[in-house]
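All protein chains of the complex are present and in place, except for one that has been dropped.
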Amino acid sequence: MDKYDIIGKSVPRNHTKDKATGAAQYTDDIKLPGMLHGRILRSPYAHARILNIDTSRAEALAGVKCVITGNDLPDIKFGNWRLFTETQDETGLARDRVRFIGDEVAAVAAIDKDIAEEALSLIRVEYEELPASFDIDTSLGKGAPIIHDPFKNNISVVRKVANGDLDKAFSECDYIREDVFNVHAISACYLEPCSSLAKCDPDGKITLWTSTQTPYMVQCLLASALGMRENDIRVIKPHVGGGFGAKMELRKWDVCAAFMAKKTGKPVKFTLTREEELATGRRRHPMRLFSKVGCKKDGTLVAKDLKILLDGGAYNAMGPTATFLCGNFGLMLYKYKSYRFLGQHVYTNNPPSSAIRGFGSPQSYFATETQMNLIAEDLGIDPIEIRRMNAVKTGDVIPELSTIGSCAFSECLDKVIEVSGYHEKRKNPKKGRGIGIGCYSFISGGVFNWFNTQYPFSAAEIRAFADGTVHLLTMASDIGQGSDTILPQILAEELGLKMEDIRITSADTATTPQADLGSWGSRVTLMAGNAVIDAAKKLKEILFGAVTAHYNLNVIHELECKDGRIFSQVRPDKGLTFGQAVALAQKFNRGVPIVTRGSYTPRGMGMVTPAFSFGAQVAEVEVDEKTGRVEVKKMWTAHDCGTVLNPVSVEGQLEGSIHMGLGYVLSEQFAMEKGKTLNTTFLDYKMPSALDMPVSESICIETYEKEGPYGAKEAGEGLVGPTAPAIADAVYNAVGYRCMDMPITPEKVLKGKKDSLN
Amino acid sequence: MKHLITLKVNGDDYTVACDSSRTLNEVLREDLGLTGTKLGCGDGDCGACTVLIDGDSVSSCLTLAVSCEGKEITTVEGLAKSGEELHPIQEAFIEKGAIQCGFCTAGMEMSALNLLKKNPSPTEPEIRTAISGNLCRCTGYYKIIEAIHSAAETMKEKQ
Partner (left out) sequence: MGLSRFDYYAPETIGDACELAGKLGEGTMFMAGGTDLLIKAKRRLLNVSAVIDIKKIKELNKITFDEKEGLVIGSTVTLTEIENHPLIKEKYPAIADAAAATANVQIRNMASAAGNLCNAAPSAENAPVLLAMGANVTVEGRDGKRIIPLDKFFTGPGQTVLKQGELLTAINVPVPPKGAGTSYQHISARGKVDISSVCVGAMLVMKGDICEDARIFLGAVAPTPMMAKNAQELLKGKKITEELLQTAGIEASKECKPITDMRASKEYRTLMVAVLTGRAIDESRRRAAK
């Protein structure tokens, strides 16, 4: 018999009927009476001083209702790292300087989009062009242009980790290897371009519908950017067409929409074009990684010295977190006696980098995993064996950071090697074919509170009804990953109800309980899930009391919720339906509704995360040796995400990760020319199509994570990490080209291949 | 130049006055309120705006509304028979977990319909080709392919 009624079942997602029929509303689908359409004027220069802006002709155009520039907005900087105000480096529109091609300079609201567009062409901006930097070398070099005045060396964030005596550790090594890796930027490519719609009530209070992963952060930051109070801003997250990390900040069009709605008294909507998204949108950090690793002859790792320079682009965005995390990922898979990390976040005049699925891990693991293969090859050790012997285990302490509560990394390795036939294929290679490995560990939400929230990290409210239903309210944001399904699923299990007994309202800052930090870092299932369980426990206490009183049960009886009933475990006949119990409890309270609240904040959990996930992935590729084209034939994945709450959802996340990982290593990149993005369409920014996807086979190795709801932890985000190194290793295995600079292109394969292999 | 045109969308006639340069996507979304059809790129590369015109899938973002007069337009809102009875393609998308963020869904379903009308028993490579003009960032396409397979089976049984 199954341990659970609904946990572990692939219940279909909530809202999928709406989405399948086209009824689901995304921000741009909302149309309010009298609504104005906003457009943004962007900088054509990578770095320039704004000398003058003349908006008079735009304002005179019939149909234009509002034109604003940076000086119309309060002079208040914002950014997600509220705890460290010096990192907050953005304003609603550029004030005196532009720092990348596409930097927002002015905004127009008009009665239709065409008029707004025409008005943009009538704004005259006088710029004085300044020297610009398009790479970290220039930014760090002598005489570099200073991009933000307080940071004379262009380094905006420094992160250091130092465990053990590094020099001593290296002196104990039989073998030391130093490598430099370069990884590039990609777009999140969420299908829904950013959109934001603001309405201002006559009393000055603002409602903002926006395509965001973090309504609470947007609420707080928008309030501060406009000099308003938090409670004067209501942020509602409608359906969101994907975010992948790149929709977790207050964005300038949010500020403009709200400000202009207030100014005009009419709703104002901004929706970006794909061209704007690709040319100016958030990107994954390009990084240069210097990695020095030392080990014993037998492959036992001893010391690691990792330095990472991040090309942050023109603003910090989520760069500080990426700087912090990429250093953590540098030591999450394997044990080292001593580890040192130095991360430097460098300003350039490129479009800003930010969080994109994996948050520093795809870059970090590309280096770690490629280097593991290089070491194994140098020492003549099997690449799997060297991983197994150094792999972290349950209970291992990551110095100063965390203790690993559950870990099936080694089991994942064993399983993926077995199902993929890795060793057999390595031994008997076919011409042009290759097989390779990559591994990862990931976080289940962060415990760092750089946003400086004054509320719990996640919260839930349950309202119980006498008709046997409940209403779950939470600020957790479903952006396509499925939290609007998983959270009711957890609640249904707790209360012994069915999915259809639960109504969910989520991600509306005015009606759902404070607060939730949003959907990023794979935090929602664990944190909001725990908040739901906390609220459910409190509700059960009330209902159990009612049933106990009704039957005059001995107070030592344990009660249970199952199949819509609440009953004594030892006397199952002594029980009421869920609705009867609610009715009774409510009567006891003379009609006061039964409402409970729960929350979760990770405490005493170290510096990184409450729980770590793990996994290993094998890729098999076929390389056309004449054209250099790489075709990925199959991916095998074994991963440990704790208890699998909803298998189809977990698989869906994993499969999406393969898509993004494959694009990252083989086809997606920006063609840049002096800070200008040349490929601004999906024709030339190449994310994989259905024809490019390999066969995928995956296995979940279940563990029980005691910090997670029903033992669950992160699933699907971290998996974007191993794909690139696995494919790169397979390409090496096929034709002898070892990729150290992402991405792999046919041209690089042709140049780097060795004819003798396979 | 403004034209007074009548569009037949999901079997209903709508008369709208529209400029000749307006796309079908704009008229569907903004004038008719049929926002199930999305706009993902505006260049015919992503497929989120796919609708059927006289039975063929097209990018509504690259179709002039005026050119559609007298043609049968089917959008995602016209797929289901009623609020209660969904089209087998929709059922399969829900059932198989083919929907995550949902932004590509309408276009995917319309591409699936274009395929299954012409080829009731598609092979996997045929399904992949049929949706290769529909980009999805969430699913890796696996469950979408599975859903189209499954819908094909259901549709054959129903016939």
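First chain written, first letter: the chains are A and B, and each begins at residue 1.
As a working rule, contacts are C-beta pairs under 8 Å (C-beta built on N, C-alpha and C of every residue); 3 or more make two chains touch, one makes a residue touch a chain.
Computed from a predicted model, the values in this text were never measured in an experiment.
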Chains on display which the left-out chain touches in the complete complex | A, B
Decide which residue listed in A:Asp5, A:Glu59 or A:Glu275 touches the omitted chain of the complex.
-> A:Glu275
Of B:Thr35, B:Thr75, B:Ser111 or B:Thr139, the residue that touches the missing chain is B:Ser111
Where chain B meets the left-out chain, the residues are 1, 3, 19-23, 26, 42-45, 47, 50, 56-59, 62-64, 66-67, 111, 114, 129-133
Mind listing the chain A residues that contact the chain we can't see here?
-> 113-114, 117, 273, 275, 626-629, 666-667, 671, 678-679, 683-684, 686-689, 691-692, 745-747, 750
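We take it that only the chains that are shown with their structure count from here on.
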Compute the distance, rounded to whole Å, between the mean C-alpha positions of chain A and chain B.
-> 30
What does chain B use to touch chain A in their complex?
-> 29-30, 33-43, 45-46, 48, 75-77, 79-80, 86, 90, 93-97, 99-106, 109, 127-129, 131-145
Once bound in the complex, which stretches of chain A touch chain B?
-> 10, 12-13, 15-26, 28-29, 31, 188-193, 239-242, 244, 273-275, 479-482, 648-649, 651-652, 655-660, 681-683, 687, 689-691, 693, 696
